[in-house]
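Only a single protein chain was left out; the remaining protein chains are all shown in position.
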Amino acid sequence: MAVKLYIDAIREAMQEEMRQNPNVFVLGEDVGLRGGVFRVTQGMIEEFGPERVLDTPLAESAIVGVAIGAAAYGMCPIAEIQFADFIMPAVNQIISEAAKLRYRTQGDWHCPLVIRAPYGGGVHGALYHSQSVEALFYHVPGLKIVTPATAADAKGLLRAALRDPDPVLFFEHKGMYRAIRDDVPEGDYTVPIGKARVVREGDDLTVITYGLMVHHALTAAGQLAADGISTHLIDLRSILPLDRETIVEAARRTGKVLIVHEDNKTGGIGAEVSAIIAEEALFDLDAPIARLCGPDVPAMPFSAPLEAFYMLNPTKIEDAMRKLAAF
Amino acid sequence: MAVKLYIDAIREAMQEEMRQNPNVFVLGEDVGLRGGVFRVTQGMIEEFGPERVLDTPLAESAIVGVAIGAAAYGMCPIAEIQFADFIMPAVNQIISEAAKLRYRTQGDWHCPLVIRAPYGGGVHGALYHSQSVEALFYHVPGLKIVTPATAADAKGLLRAALRDPDPVLFFEHKGMYRAIRDDVPEGDYTVPIGKARVVREGDDLTVITYGLMVHHALTAAGQLAADGISTHLIDLRSILPLDRETIVEAARRTGKVLIVHEDNKTGGIGAEVSAIIAEEALFDLDAPIARLCGPDVPAMPFSAPLEAFYMLNPTKIEDAMRKLAAF
Amino acid sequence: MAKLDLVKPNNGSQEEATPRHRALGLRDEDVRAMYRTMVLTRLLDERMWLLNRAGKIPFVVSCKGQEGSQIGAAFALDPTRDYVAPYYRDFGVVLHFGMSARDIMLSAYAKAEDPNSGGRQMPGHFSSRAHHILSGSSPVSTQIPHAVGMALAARMRGEKLVTYTSFGEGSSNQGDFHEAANFAGVHKLPVIFFCENNLYAISIPQDRQLGCAHVADRAIGYGMPGVLVDGNDVLAVYEAVSQAVLRGLNGDGPTLIEAVSYRINPHSSDDDDRSYRTREEVEEAKRNDALEVFRAELIGCGVWTEDDEVALREELRSVVDEATEYAQKAPLAEPESTLDHVYAK
Partner (left out) sequence: MAKLDLVKPNNGSQEEATPRHRALGLRDEDVRAMYRTMVLTRLLDERMWLLNRAGKIPFVVSCKGQEGSQIGAAFALDPTRDYVAPYYRDFGVVLHFGMSARDIMLSAYAKAEDPNSGGRQMPGHFSSRAHHILSGSSPVSTQIPHAVGMALAARMRGEKLVTYTSFGEGSSNQGDFHEAANFAGVHKLPVIFFCENNLYAISIPQDRQLGCAHVADRAIGYGMPGVLVDGNDVLAVYEAVSQAVLRGLNGDGPTLIEAVSYRINPHSSDDDDRSYRTREEVEEAKRNDALEVFRAELIGCGVWTEDDEVALREELRSVVDEATEYAQKAPLAEPESTLDHVYAK
């Protein structure tokens, strides 16, 4: 085990898979000499050359569409979308094509594609460099969606994604690239897609979240623990499929559930998590299912006070947790 | 009042608004001489000419993008997407542009745009002419989404949409065009966006649904009534914003809620409806919140038995209602 | 309709003595095989249209009038080497690539055994890994970047081939065409972009669809040659595509070919074309029908006879009969199979 940055864990997963599997390659805008605008692919063109670390023209639908064709042919492309906000032009290729290729051919063709995209706010990215886009895709059967919160999970989930025979959207929170570091196991491990992680166990209330908010919730849970309130904290890790079992079990265990996400509330991941609980564990609940999310505005503003108003933080989460615990 | 077909009500709303308001015009593929592939715009080019019933090149992102520019300039375009499935190439324009224009300019610019699209299945449309796409957009603040179930609502909601200063997605179920007819009020009425309709009142259980399923649920409610089970039936009409008040009131009234939609389940509109109830009326519930939806598969197949398996119908709804009533 | 100014590629020797096909390196049996596939395509098309009109199959999309483009293109490719991402009218192409009449009919009847999709997709949504046909969907032009991706993948693996993708002139206005063509142009990938310009996109004639005179005019914008060819001249198409194949195999990059013909039937079995074009125009187009033109040429140069024609028609009619009967009797998929193949097991 060695402590590694989130961003380095992602790069390592790509590098190690590319060393082992000649079918894996990266394509995207500025992934080559520039090493990506966040430096996620830094150094990779030097090791693997410009064919396997392929700078593409500025056209997301082509990046994904070309990657789908290459995946169908037998490669395992990693398509990097420079910012998750810019995945929108590729939605047709992702939803109409990648998600449906296996289904419409009864498995004769399939699409082992990974799409990586940095998402999330709190970094002065303004309306179009801060969005969370996972809710756009979690309604789409045929896709898988993961969003790791730790370096260890990032590496293990990216490896799993690269070995998955179906398309996986890999969303990396740009605010965590260089802010999160943790113990990353040595060797060839994977983290299974579809399994949530119990971050800490507790009995008074459950917090279910993912991405950057896992860390904020953990901080908040620490504050509550000081007052003897014990939090059961779930990091979903996979958004599609959701780990129903872990969700339901956690709801049953504490009877109180707070769902937290940075993304805006209406129609977000929290809606489905809540609906699963209301479907399967309703009579175990001691409080209404609470959601604490970004406000329902089109996106996060540039202006610092507005961005701060939009973003959740440990204090806001702590407040919501205390309110729920006291219910 | 006169009984009118759903499709005719939609056409009439467009024609009447176009007669009154020179800013309203239609653009899309084959809307002119052909009158649209479903004949929704039939006869309109003859009345309004080819500038106001504008045939466009085959390019959805341009249809919506050009309409956005025209709307910003002061027109009220109706952009027809030939099938809702083909809205995907326009997602970037809808989500990045139409939904955010007002917000990002603090109202200095805005976008009075209506996008009409026929959606839904059960018509041998196969994977790409049957989809429900509303869940793709209901997470997007800045948009409004309506999906009328009756001719009267279709006309009133389309008028309201055309007078709304913000972008409205108007989804019309293609299976209802010529199958649904009902009393349409005379004169210049609108149906407010954001208000659900209580289709029938009842006390034993609540069914919340929209679109074609309203009719199937009504049939099912009739069957249950014969056995003395009384159903409270809500037609959401608007998907964004949802009518929280009517939803919560209905849940409180019966304590049992079944949410029904044709669209697949995970992350669908039912998730948010359920989450709203679990948030606001949890302790009024006598049963878990149930959802009856399309299966989580990428889309509805062409093959008749598979399509029938996918689609909900009165019998499937009735079964779910009886199960819930008996809970 | 814009007046077309067709630039035919080199037509080979003009001497009466040397038939055009020999100048192109085609043997007599090659052109007979081409003609055979053309007729099979036509007979299948006509049969499906009839079955639809008789209420036996719910939907059909027709390639009638485009067989010259399709057969000319397909025979310039190597089905064991190359890959295709065809569009929904490319019956002629997929038949040459190995689809059988039975496969086509199984798809028309949406039966479980349909190799394209097991009846999940509408007819015209071709797919077969065994036959190097990449599955297509309904939203137009999405297949174009896929062909580029296959070419990229093949090059990365050191495999020499070309990929072919087709689309209508209307569909050449989608962003995906532009993005894919530019990608192929930058990376000099062996892709053949084959536009079947049939003058209409449903009801929209090309002058309200295309800002330009010819789709081929777009090629320079991607740094590739643009070739305009008469789609009713199967040998001219063959020649244009053969040259593009050579370019691709030589590492000289992609080619955009526009083959102009006419869509003789309505857009699909759900369309009624009377609102947007005259009967005279359709009748006029039928007079240029590639099938008739090609037969006349083959007869003219002595590689085909009226007797051959009778025998071929008889043989293929029974192929189509057998396929229809088989497909009609074949079982439908099980309802619960709706849930299968969302993800790998």
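Lettered A, B and C in written order, each chain numbered from 1.
Everything that follows uses one rule, which is that a residue touches a chain if its C-beta (ideal position, glycine included) is under 8 Å from a C-beta of that chain, and two chains touch if they have at least 3 such contacts.
In this text the structure is predicted, and so the values were computed from the model without any measurement.
Within the full complex, the chain left out of the display is in contact with A, B, C. From the options B:93, B:231, B:274 or B:303, the residue with contact to the unseen chain in the full assembly is B:93. Of the options B:66, B:199, B:233 or B:247, the residue whose C-beta touches the omitted chain is B:66.
The chain omitted from view is touched by exactly one of C:107, C:163 or C:209, namely C:209. Residues of chain A that touch the chain left out of view are 29-30, 32-35, 37, 55, 57-59, 61-62, 85-86, 88-89, 124, 126-129, 295-298, 301-306, 308-310. Not every partner is drawn; the one left out touches chain C at residues 173-179, 181-186, 207-213, 217-218, 220-224.
Considering the complete assembly, chain B touches the hidden chain via residues 25, 51-52, 56-57, 59, 61-62, 64-75, 77, 89, 92-93, 96-97, 100-110, 141-142, 144, 164-166.
One rule holds for everything that comes next: only the chains that are shown with their structure count from here on.
Measuring from the average of all protein CA coordinates, the nearest chain centre is that of B.
Each chain gets a centre from the mean of its Cα atoms; the one farthest from the centre of chain C is A. Of all residues in chain B, those that touch two or more other chains are 61, 85, 88-89, 127-128, 296-298. Touching of two or more other chains is recorded for residues 117-118, 120-121, 125, 137, 139, 175-176, 342 of chain C.
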